[in-house]
Every structure is written in structure tokens, then in C-alpha cells.
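Missing here: one protein chain of the complex. Every other protein chain is in place.
Letters A and B mark the chains as written, and numbering starts fresh at 1 in each.
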Amino acid sequence: MTVHFKQNEPDNSNRLDGMKQGVLGKPLPRIEGLAKVTGTAPYAAEYPIDDCAEGVLVTATITRGEVTSIDRTSVLSMPGVIAVVDDEKLCTRAAQGTANEAPMQGPGQVCYWGQPIALVVAESFEQARDAAKHLSVEYREDEGAPVDPDAVEPEEQEDETVHQGDLAHAMAEAAHSVDVTYTTKGHASAAMEPHAAIAEWDGDKLTVHASLQMLNYNISELADALDIEEENIRLISRFVGGGFGSKLGISEEVVAAALAAKQVGRPVRVVQSRQQVFQTVMRRSETTQRLRLAADSDGTLTGFGHEALVSNLPGETFAEPVLQSSHFMYGGENRELMLNVARIHRMTAGSVRAPGEAVGMPALEGAMDVLAEKAGIDPVELRLRNIPEKNPEEGLPFSSHKLAECLKQGAEAFGWDRASRKPRQRREGEWWIGTGMAGAARVHNISEAKARVTLKADGTALVETDMTDIGTGTYTILAQIAGEMLGLDTEQVLVELGDTRHPRGPGSGGSWGAASIGSAVYIACKAIREELAAKIGASEEELDLREGKTASGEALTDLLEGKDLAREGHYEPGDIEDDYTASGFGAFFAEVRVNHYTGETRVDRMLGAFGFGRVLNAKTARSQCIGGITWSIGVALTEALEFDPRDGHLVNCDLAEYHVPVHRDVPDLEIVLVEERDGAASPIQAKGIGELGMCGGAAAIANAIYNACGARLYDYPMTPDRVLAAMPD
Amino acid sequence: MRPFEYSRSPSLSEASLLTASKDTLAIAGGTNLLDLMKLQVETPGQLADINRLGFAEIEDTGDGGLRLGSLATNTETAVHPRVRADYPVLSRAILAGATQQLRNKATNGGNLCQRTRCLYFTNIDQPCNKREPGSGCGAINGIAKLHAILGTSDQCIATYPGDMAVALSALGATVQISGSKGERSVPVRDFHCLPGDTPWIENVLEPGEIITGIVLPAPVCGRQIYRKVRERSSYAFALVSVAAVLKLTDGKFSRADLSFGGLAHKPWHDPRVGEALLGQPPSDTLFDKAADILLEDARGFGENDFKIPLTRRTLHAVLAQTTEDAA
Partner (left out) sequence: MTEMISVNGTAHPLPEDPRVSLLDFLRHDLGLTGTKKGCDHGQCGACTIIVNGIRINSCLTLAAMHDGDSVTTIEGLGTPDEPSALQRAFLEYDGFQCGYCTPGQICSATALLEELAVNWPSDASECLEGRIAITREEIRERMSGNLCRCGAYANIVAAIEEVATGGKS
């Protein structure tokens, strides 16, 4: 039985706070944790499947043009080689998040260097990898494909454009104004598990073990790509070795494995090499961002401008939503916002952790620091003065707003020193030392979601949904929600995820997972509680469940009378999405060291304070925050995709030269979880925290670099060469 | 990887015989070779595993020096009590490179022979004169942030990526080589080649020659410094590195052996730099003069122009440490 709830109004009942089990919000270890730490949790490529052949993708070595011929005989005689797959249905790009349809197909047309054009299948991985390098391919290349975003006429994303009042006038009249241009380089998700799939057909039924974030969309994408019915597909992603946006949509190996398995009549595994993952999946676009801030003498913003240039391939709808939180982060009645997209032939641009704010906030929050200095106002105070009462563009109320609390609690916990804003004041040996801060915002997303909860006759519970846990803690928080509602310890709750045989969840992406699927589980549990309450002649509200018993001591097992009790919860966001501006907010504080001689920057400590609705598990929520801050260190200091200026290929396509932070780059991190209940965010008053932790953190580091050594940089990442170039003598 | 025949060489002479063939490569730690074989940058038809030939000892030489077996691992070398005590610049250089896992496998001989990390070299679908003579240099006018500023040619601007050899160069170490024609010794400073018109020739090893050891001269007292500038705080190749063996006597440099990493196709040692320092008291002017000499012929390729001021400043920082000692 399905219970459907469409949320048109905020739910401020905070029912979960009235439950008696006391497991929700607790810092419990992950329920799947032992499997992970002992190496017994299986990831996509690791399922033992009999007679499985190995496939390796072949990628294009031209930027734009067509494949004129593929000489299969060049590899078919090699030892172990079984087949070459160059089917028209092969995908040449990964699907964008929530695409729900096949990505670009047809390997004959090449749109970027490194694009998949074929698959070689062999008995062993080494045979397939060798043969893939030997496949003879001929091309007709279209010369002159543009690969530089600054060298083409961009397209305006008109739905992002805001012209409100007269910003030019506000800038001219302002007591203090800032007009600066920031740049950010492209980023890679670089999830540790490479994209992988094992496809197996049984007649017209297809089973694919894959590494995917959003099975509910992925199944439609795969069905569309293969031109078969969804009913004939089963996707399994029980453990996903990181996603960060790169596994939102199906990518090339999933379709290639399915087509190959059909062609050779046996299961086929395709794992992308690390270099291929870098080159074929998704990049975060580089950005150029002009920020204009106009303020009166007390620092109150009168004008706000944010214009950004991003890039993508022709035919892609995704444009890095740089301005997403700029629309409401700060006030200023005169506003100009504009997003432009350059169509170039670099690999596909798409979602990488916190698309938009991950790069938009570091620019905005850097510019705010420049303004604070110009206006002679403490940067924390400047932000406090500019928190708008309501959305400054749409006039919508905020669902809840914790920026001020985050700024204040963060500053307190960090020991923010208002007196030390003058740069170049502290030096220890070769190192300049300084502090900086930044605000954080990440829009709240929420999605339709379904989950089935079964209260078993033995008094345990089972939660089932095709929702995934990509490391965020979904397994655990769903056990906590169900446990809290049903009066059970988490050990009594079995959570089964990542299988399209289960009800459709929202998928993991856009930080919407916990609030969306958590609400579906909540709704299902509430329906079960109603049934239980009826059995003892009480109302659901009166039902107190704890340790498998009612308040009066009746055991659930007795109430159930030997029968399972199952309900499917179906959550659907309604008017709440349109009636409120909902966002997580936060603040970052950083202390850094900058070497006077070499320009090397080291983060000595960092703190983040975040308000993101109800905390479902204080341990995993904190972990999401430290993960986000770690990413912001990468954005600030090390991460940069480098594209060849001639053919547009991604040059640093490995983990040696694309510098994700290593252990030693990351200092002690302190997290302040700011309590919040946001009833307009979801029925469980929760928002997401998977991304907020990196939305602006890079600016805290950039601002600290300035405070430390006086180098004001406008280009991320702030590598030693750039720091030195900006370092005063 | 291309298919290859694998054999374990039972003796040096057999290994020498096998590797005299162009199609056969010696494998020791394998951390660089296998990496390149997977990318098909290296495609040997045969691998001669030399791990069981011995040459793993680290032992005193008769004259107070130290002989490092070529098959001793980087870790064994870095943690060896005498290396730590007498050649700290070598310990430091090794520990500043790669990771513990890689250093545990990589050997001293292999480290000397490691190939450039130029991303046009490691991508077989891009031009590279080193990998495919005559195909052009992708890095020139391409992405060349890590590339060389000294000793480049219009054929190749790749850098030698290692750290250990930079310290060995500063220490004046010698490479012991064995081949079918017998044994010979080559100073580390002469072991690697500049690219010139033959960028595929990276060192003086002839076919069939195998490194058997590295000899460190008797230690001198003084200050030994290895300074590596990199984009991550660990596990990144050098933008520039400096290995320095310095000594002040009566307030003046009495020893100044300096070698540089990240600047050229080989560990860069310009004897004029040390000569300019000898007999002089440390001062900013003197450090600038040393940098002027070092960088006299430096040439950037756009993206790596920053290496010129960075090298100057890093050299300054290293030399300034001697002033602190004096103070």
C-alpha cells in the first residue's frame, strides 16, 4: 500500500523530535561501515560473474569530425580478442544529471578529443587493453574546432538574467564599490572508484551492476539508449565509490557493456581507465566572473552584479549555474546578473560537487572581502549587515535562514580577531600567517521519492528503495529515521539500497538525497504507526514506541500477530518549492601560512559553521562538512584541469597531475553544526549537507592569503606561481 | 600492455646479454616502467627481472664513503643510519619524492633512470619527439607548467622528474655501471643528458649496461639542505628543487655545491654558481649574483616563465639558511 504525500505547506510539527527511541541525530557509526573497513562491500566491477568478458573503450584522437572507418581485423586476430563494438547506440558522452533520456549517441561523429568511439572485448583485461590501443581507426577531421572559451561569441542563458534597477548608477553613486573579475579553472570529480559496469542478459532481460548515483533516472536513460523497456532492466549500485556528480547520469561504459554483452552473448565488464574517466565523463566548467558590489558608507549593499562565462559542448543543456546563490545571498536593490555559455569542443561539462556555488561563492566571497577592506568594515560584520529579509529578486520569503548564526557562532568558535585585518602583520620565519573568512550558501533541492518500509513480524524493520549511498551516509540515516519512528535500534533496521527492484528513490545528487528519501521513509513509517496505533485504540500522535515496545509495554511483535506490516511512502514536494527560497547557509574561517620565498600556501586550520536543517546523524553530517571543506582546499590551492590550447584535450588526465588534496594538505578541521528545523524544506525539516561544505570555503583561504602576505589574487587555484606574481616586494 | 616474455635474470652477465637487445628492458622496482607499459609508452617484447642479482647492499667504502646498491630501495636508502647521519640531503630528497608505497618499491638504479612526467610524452596519441622521434614537441606551445627552463632544445623541453638524483648530484656521487664491455663509473652530474636533437637519449647507459651501484664520497661537515617547491604539500613533482651542501668557515662560504631539480632534462649543476659563492660572506647581493649566474641562460615557455623568479627566490631561501646558522 502506498501512502502519497504532496507537501504544499511547511511542516513545523517537528514530529521526529517527539519520538522516543532517541537514535535520530545521534553520531552513530555507519551501519555498512564494517563491510567497508574490511573490504567486503562489493562495488560495481567486483561481482563474481561467470564467463565474464572484459571490454575496454577506444577513444578518439581528433577534436571534431567523423570516424570514416574502423578496421576490426586490426585486432580480431589478436590473442583473446572476441569482438569490436562500434554500434550506433554507443554513447559518446555521459548523461547529465536527471536527464532521464539517453545522452549523445553515435560514435561515428566526434565532438571532442578523447570521446569514446568503440569498445574492444577480449577474454582478459590485459588482452582487451592492448587490443584497444591497436584498433586501427581512420578519421575525417574538421579543422578549426574552437576549444578556447574566450575565443567564441557566447550564448546568454536568458533564464538566469536579472536586470533590476540601475547597477551602473549605483556603482557611480556608491561610497564604496568593487569591480573585480575572478577566474576559476575546471575541476574533475575524480571519484576514487572508476566508472564501471558489468552487463548480463538473460533473454531480453538485462542486469547491470554499475556505479551510478541516480538509478531512478539511470534506468530510463539506459532504456532509451538501448531502445528497450525499463521493465526489462535491473540496475544494481549497492556501493558507489564516490560520485560527486560524475555518476549522476549513465556514462559511456554502461551502454557499451550492455551492447557488448548482447553482441557477444555473454556478460561483459567495462571499467574506464583513470585517464578515460578524466577525459570522457564530466568536467566542471572553467569560469570567468565579474563581480560588482556597490555599498553605502556603512557597507550596506545598494548594487549587486555577478556575470559569468562558462563553457560546454554544442548540444549540451547544462551550464555551470554559477549565479545560483548569488540571486539571494546578499541584498542590493540594483542588480545585474547574467550567465553566458561558450560553445567549445572540450569534453562535456556537467555537475561536479556543488555545481554553481562551488565556484560562484569563492568569487562572490572574495569580492566581499575586497569590499570589507575598502569600506573598513570587519568582513563578518559586512556580511551580517547585508543579509536580506527576503529574496531580493523574487521577493519570496526564506524558508529558514541561519547565515547570521553561522557567522556569529563560527567567528566565536574560531576566535576571529577583528583587529587583525591589516595584511602582512604576522611572520614566522619564512612564513606569512593570516586569517580569512567567507560566507556559504547552497540552494536546497528536494525531489519526489519512494521507499517501502516493512515492519517484520519478528519486530525488525526493512527499508527498501533504489536510492543510493555514495558515501554520504544514506544507509545509516534511513535506519535512524525508521528506528526513531518505529521505536527500534538501528541494528533492528535493515536498509536495502541501490537496486531498481525497489521503489524509486530520488537518487543521490544536488544534496537532495537525505531530505527527499528520508521524507519518504518518514511517511511510510508514519502510516505504519497509524496501523499500530489503531491496534491499541490510540491515535498515531499518542503512540510512543521505544525499544520495540509501546509506552504501556506492549511488544511490537505481539501487535503484529505474526504478520509483516508494509507501507510504501511516496513523498512529493508541492507548493513549498515555489513559495519559498530555501537554502543551506554557513560560514568558513581559515588560517593559512604563505611562504615568502616560494609562494606555497598551507592551510593551518579551518572551521565551518553550517545550518542545513535537521541533523540526521551528527557523525556523518560532520563528515560531509569536512569533505566539503577538503574540496574547498582543492579549489583554493591545487585543482585545475588543463586543456591543450590547440586540440582541446585534457592534458592532466590523471591523479598525479590533477592535484586533489592529499592528507598533508588538510589540517585539523572544526565543524559547528547550527541547529535548525526547516519545515518548508521537507517534512523531516532537513536540508542537504553534501555540498554546502565547499561553497565558499576557497574564498576563506584566498582572503587569508591576502591577510597573510598581501597578495590579492583573483584567480583560482592560488598556486605558488600566482601567489608569487601577486606578492608585494 | 603489449605481451612480453618475462624472465628472471640469474646473473649480471645474462641480464646484460638480454638487455643488449633493444626489445628487452630490465625491470627492478617497476614503478615507472609498468606505469609506462600500461600506457604503451614503453612496449618491450621482453622483460629481464634483475631483482635477484644482489646489488641491494648499502655498505661503507674503504675511504669513508658509502656505496648504495642499485637494487636497494629508495626507502632502504633514505632510512639507512649512515645516509641519515652523513648524507641528510639524500635522505631528505628521497623522502620528499613520491609516497612511502612507491619509495618502498622503487630502487636507486631505477630512480636514476626514471623518465619524464611530461604529459605529452605519456599520452601516445600526442606528438613527442622523445617517444616518437620527428613527431614534434607537444609541450612547446602546449601545457608546459612543469617544463624546463634550462638546457632545452627545440625538440624537447621535458624535465627529469626525480629528487634523489638532484641530491646525488650535489653530493658529487658516482654511478657504477656494468656491461658486456666491463665496468665503468660515471659521475651523477654526467649521467643524464640534455635533449638536444636526440631527446630520446636520456642518460649515458649503453644497451646491455646495468647500474650496479652509486658511490657517495666521504662526507663533509657542513649544512645539507633539500628544498622542494611543489603545488601540493606532499606527493607532487617539483616545480623547482634545490639540493645544497654548504659550509661556512670564518663567515665565508668554504663549500657550496648546489644542484637543482625541476629545471632541466637532468639534475642541473652549474659549477659557476658554487664558485661565485666560495670565499664570500653570505649576503643578499651575493645570493642574487649566484642566481644571476644560474639563470643567465634560462628561458621560459610561457606557462613555466614563473620558474625563473621562483628559482631565484628558492635559491635565496636556501642560502639564507646559512646566514641563520651563522647568526
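Basically, a residue touches a chain if its C-beta (ideal position, glycine included) is under 8 Å from a C-beta of that chain, and two chains touch if they have at least 3 such contacts.
All values reported here derive from a predicted model rather than from experimental measurement.
Only one residue in the set B:Leu25, B:Leu53, B:Leu66 or B:Ala96 touches the chain that does not appear here, and it is B:Ala96.
Contact with the undisplayed chain is limited, among A:Val180, A:Ala656 or A:Ala725, to A:Ala656. Here the missing chain is touched by one residue of A:Asp11, A:Asp87, A:Glu160 or A:Glu193, and it is A:Glu193.
Among B:Thr31, B:Gln176, B:Ser241 or B:Asn304, only B:Thr31 touches the chain left out of the display. Against the chain not shown here, chain A presents residues 29-30, 32-43, 45-46, 48, 124-126, 189-194, 239-244, 271, 273-274, 470-473, 619-620, 622-624, 626-631, 654-656, 660-664, 666-669. For chain B, the list of residues touching the undisplayed chain reads 1, 3-6, 27, 29-31, 34-35, 38, 47, 49, 51, 75, 78-79, 81, 84-85, 88, 91-92, 95-96, 98-102, 104-105, 232-235.
Just so we're on the same page, only the chains that are shown with their structure count from here on.
On chain A, the positions that touch chain B within their shared complex are 61, 79, 126, 129-130, 133, 430, 595-600, 602, 637-638, 642-646, 649, 651-653, 656-657, 659, 661-665, 719-721, 724-725.
The residues of chain B lying in touch with chain A in their complex are 1-3, 38, 40, 117, 119-120, 123-126, 138, 141-143, 145-146, 229-237, 239, 306, 309-310, 313-314, 316-317.
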